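Just one protein chain is left out here, and the rest sit where they should.
Chain nomenclature is as follows: A, B and C, assigned in order of appearance, with residue numbering initiated at 1 for each chain independently.
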Amino acid sequence: MDFWESDDLAAHRDAARAWADANVRPEWAAEQVRTGCHQTPELHARLAGDGILGAGWPPEYGGTDVDLDFARAVFDELARRGVEADGWSTTSMVAHTILQVATEEQKHAYIPAVLRGEMLIALGYSEPDSGSDVAAAKTTAVRVPSDGTGAPPGGTGAGGTGASGTGASGDWVINGQKMFTSTAQLASHVFVLARTNPDVPKHKGLTLFLVPTASEGYACQPIYTLGGQVTNATFYAGVRVPDRARIGGVDEGWSVMKVALVYERGFGSSTSLEQTLARDLAAWARAARRPNGTAVFDDPLTAERIGRIAVDEEVTRVMSLRLGWLAQRGELPQIEGSMRKLFWTETIQRHYSDALDILGADGVLAPGAAAASGAPAGGEFEHDFRAAVVTTVYGGASEILREIIAERRLGLPRSRRA
Amino acid sequence: MDFWESDDLAAHRDAARAWADANVRPEWAAEQVRTGCHQTPELHARLAGDGILGAGWPPEYGGTDVDLDFARAVFDELARRGVEADGWSTTSMVAHTILQVATEEQKHAYIPAVLRGEMLIALGYSEPDSGSDVAAAKTTAVRVPSDGTGAPPGGTGAGGTGASGTGASGDWVINGQKMFTSTAQLASHVFVLARTNPDVPKHKGLTLFLVPTASEGYACQPIYTLGGQVTNATFYAGVRVPDRARIGGVDEGWSVMKVALVYERGFGSSTSLEQTLARDLAAWARAARRPNGTAVFDDPLTAERIGRIAVDEEVTRVMSLRLGWLAQRGELPQIEGSMRKLFWTETIQRHYSDALDILGADGVLAPGAAAASGAPAGGEFEHDFRAAVVTTVYGGASEILREIIAERRLGLPRSRRA
Amino acid sequence: MNLDFTDEQRALRETLRDFFEKESPPAVVRAAEPLGFDAALWRTVAELGLPAIAIPEDHGGAGAGSVELAIAAELLGRSLAPVPLIEAATAGRLLASHAGGAVLEPLVAGERLATLALHPAVRDVARLVPAGAVADLVVVLREDALLLIEQPVKPGPAIPNLGAMPLADCPIPADLVVLARGPEAVAGYHLAVRQWRLLTAAALVGIASRALEIGLDYVLQRRAFGVLIASFQTIQHRLADNATAIDGARLLAYEAAWADDVQRPAAPSLAAMSFLFASETAFRTASESLHFHGGYGYTLEYDIQLYFRRAKAWPLVAGDRRAGYAELAHLLYDPPGPPDDRPGRKDDPPGPPVAHLPHDPPGPPVAHPPNDPPGPGEG
Partner (left out) sequence: MNLDFTDEQRALRETLRDFFEKESPPAVVRAAEPLGFDAALWRTVAELGLPAIAIPEDHGGAGAGSVELAIAAELLGRSLAPVPLIEAATAGRLLASHAGGAVLEPLVAGERLATLALHPAVRDVARLVPAGAVADLVVVLREDALLLIEQPVKPGPAIPNLGAMPLADCPIPADLVVLARGPEAVAGYHLAVRQWRLLTAAALVGIASRALEIGLDYVLQRRAFGVLIASFQTIQHRLADNATAIDGARLLAYEAAWADDVQRPAAPSLAAMSFLFASETAFRTASESLHFHGGYGYTLEYDIQLYFRRAKAWPLVAGDRRAGYAELAHLLYDPPGPPDDRPGRKDDPPGPPVAHLPHDPPGPPVAHPPNDPPGPGEG
């Protein structure tokens, strides 16, 4: 038994910092805050160009020989500079899913394009009337004879690379609406969950499609959020895609979703989940002074909360380690991933609330306030407090995760009425 | 608007203390701990003899002119001396219920005997297979022709006072078992919830009976508990009672229960619910010293928890005030009583856990440890920690109370499957 | 004991409830962001005389008290009205005791706006003053001197913040006015901060009540897994816990206001208690209601986020909640306070005689529609 991290990044930190110095423009972080879009196309192109996106992937699908730990160190460094890559996260989840469930032909068609940075994929699961109950999707896909004009599956970017048999099984026409299609404003594709059979129980009539955003009948509208991100509602009015855009079997979408959701819950993600709130708060509290001159950190009420955050962060870390270890053993850890996501998101919401309390009146200060009144960490705690709100909802609400644990780990009967 | 307490006890405290000095033997508290029976017959006789039990009751049913505030001050003083009167609490609840739902004849038969201390009534609601789901009671009562030998309703103690028409409507034969019949070891009667109609929905076939414990076929077995109390299982094997032992209409037991449960949740109780944990902990923490000589109370982590307990105690107090005020206005505050009981019991469990933590290693010391190692307050915190465990279960489990609030205050649909 | 409002209080409540519902719907609240101040609404509030209702009549006010202000604050909280009524009313009462007619008259007339710094000034600046960005006058304590600052230029540079409060750092100019010095000045300032806290407690009760209703409305309309969200037991239980806490918070807030009006010895601790309990209750209620909305709760389009942000920010501007509990414990239990100094208890003059618990059969329980903000005693 040993708990050495497999992804020891220390050795790569300097190189990652150098890469970021050379490739990351300082204004990108502010630009992401301003636009609410947590993806920067120019950066993505550079990550692809230097083979960082392809690190750790099989060479036959475009994987590069860049060290995966270096790639992770780069994403850590980006996070440290306030530059997010949400679009890459969702793209990577879908690419992992494709690797697991798609045909060899599709893998060759899509994964290399993804790793070259030419495809950016948003998730189209939620709908206006179905969030947690994702299997209740009403968006439909109906099979029609191929009209021979169907765009190649890679859309404008991916080209027809290696794809063959176009239209062999007919096309699909998609109608409906998706909610919270984050990064759709930049995406080349949306991974759309659609109902292909309305006559069977809801989990049994679903199919997934990779829909090019260049398609006719597709539209995208912004949705503004509490954390500042701009997500989207996307609309599908008679959008036509060829059958090779279908990922997984017809009406087998639910088992594809199960794979995709394991990745969404943080398993196998190449972006960083390192938590540093306890350390950041401690740094602030050791520097900050009470009116009487003592360090805020010397107040046991402050230290106690920071200690508690540190414990929960370590529990999250060791739960993440377990995911990596199970991956090594070739498992797809659905229950363990649910546990980690549940524990992590429920605790960080408490942590950020505690963090603002520790800051006292300064805790209310938002980014932008720094110049006027010395907001701690430039208002980042306040921003993160707002952003944390959504974590217990996306990628499986806490209630759904508890249900998975209750039913599959503990063997409890279904609690919901059908 | 004003928040003056109606039950200002201050004026009566000296008199109550003098009464207790004259009437309470110092060994009773220890005797109750030793026996686990929270009722002392000799004390009860004295309370009755001096008219304290009858304080505040209508004179026509044996009420006395003893001031109700004095009576409450006496019960406060008893609590302070560690002498409980649980048997009086349940008796008083049932007497209140009788006053509200019984016939004039029954009121005259039972209430004066109660106030003279001759009847002590235990609650027979729960069964081995039904606790929270009290309406699922399986104990049966079947009507049979009167055999003319039925004991008078007051049993050995209450005599046939004022009762007439004995056996006019036949007798009842009761079979079944009740759990958690607290104080049954001393009680003259058990207030038994029985099924009188098995052919209707469970809430509609119940009836309540006042069953003398002197009845043939009745038996009582002790149940030992975490808090040290000894409660009982009681058994009813062909127990025969006359029809005048029936309280409320046949098959109308559920509406009688609703009244009885409001009283059980603390409404109208004449015993004290004063909470003093914050004050008691503060007293300990101001006297206790850390190894470095500072008072434990000067540790912000200690003071913070005590402050939090004080807030919850005040919220409980003001919720209790509201119950008294609604009573003044002639209401039977089922929702407000549920809220108070829910809030009070859920918070005191946290409080006692916090209290032991504050005491540190000394927090584990139980009563009896005092001589050996200076247990704080003679181990009372530890004892109360154990005793608090049951509060979220008896008299309406927290889950049931939340359901009442959700359905009746908030108008939410029923969440349980029938 | 009488937990009912008086007829006058009831009338005030009904008037203000209609007023805030009509004049401060969510559209007005949103339009006033991020500053959190609607000048037109403030003029109307001032014309109603609200900032001066608790100023003594001989100073031109309406001579009402903290209970009346708490009624106004609760309704302001319900609608998140972007007007600094709590600050203005609190500062006004303090100035009525320490300033002359020249200062007070324009305040009572609603022509000028005064506010209160919640933290004593350090050197030459009063930091994070609520309404500091829009006030003509700021009252602040520096050491043992109660100072009055004129703000010729307003709004000053408002500081972006979580709660859309018109917050500012207010520099203390050389030409300040010293209102008072010494223990009396310090006591007056602390009384004002205490009153700000108990009124903010009432506002938080309003926030919590409305956040609960918004959550209820949502779960009673939306379906998931084929049933109303409202039928899930975990959601029901959390709503029930929140409804319970809100009842407690409301009772406590009005008890604190009453104790302030009749100058109970427990008034300081009750103000602290009501502020702490209302803070926790409002945040938990708003947070859980937001979560019940699923992804929609995170969007700016839905109103619940307006409540969520203010529930956290409005009390936080007074400082760390957790430290507040420790201070409360010392307030309660440091010598030489009597050990059970609670309102209506011993060492209080007894109240008027009140009837005992009834033993006559009461009427049926009274149902309260969930969307009707009741009196504090009525839950």
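The criterion applied here is as follows: a contact is a pair of C-beta atoms (placed from the backbone, for glycine too) under 8 Å apart; a residue touches a chain by one contact, two chains touch by 3 or more.
Just so we're clear, the structure is a prediction, and the values are computed from it rather than from any experiment.
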Could you tell me which shown chains are touched by the chain that is not displayed? A, B, C
With respect to the chain omitted from the figure, which of A:Arg17, A:Arg46, A:Arg81 or A:Arg317 is a touching residue? A:Arg317
Residue among A:Trp19, A:Trp57 or A:Trp88 that touches the chain left out of view: A:Trp57
Touching the unshown chain, subunit A contributes residues 1-6, 8, 10-11, 13, 56-58, 68, 96, 99-100, 268, 276, 278-279, 282-283, 286, 297, 300, 302-308, 310-311, 314-319, 321-322, 324-328, 330-336, 339, 342-343, 399, 401-403, 405-406, 408-416
List every residue of subunit B that touches the chain not included in the displayed model. 126, 129-133, 136, 179-180, 223-227, 291, 299, 301, 305, 349, 353, 356-369, 372-373, 375, 379, 382, 385-386, 389-390, 392-394, 397, 399, 415-418
Determine and list the subunit C residues touching the chain excluded from the picture. 232-234, 237
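Keep in mind that, in the parts below, only the chains that are shown with their structure count from here on.
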Which chain's C-alpha centroid is most distant from that of subunit A? B
How far is the middle of subunit A from the middle of subunit B, if each middle is the mean of its Cα atoms, in Å? 55
Can you list the subunit C residues in contact with two or more other chains? 231-233, 322-323, 326
Residue ranges of subunit A touching at least 2 other chains are 299, 301, 417
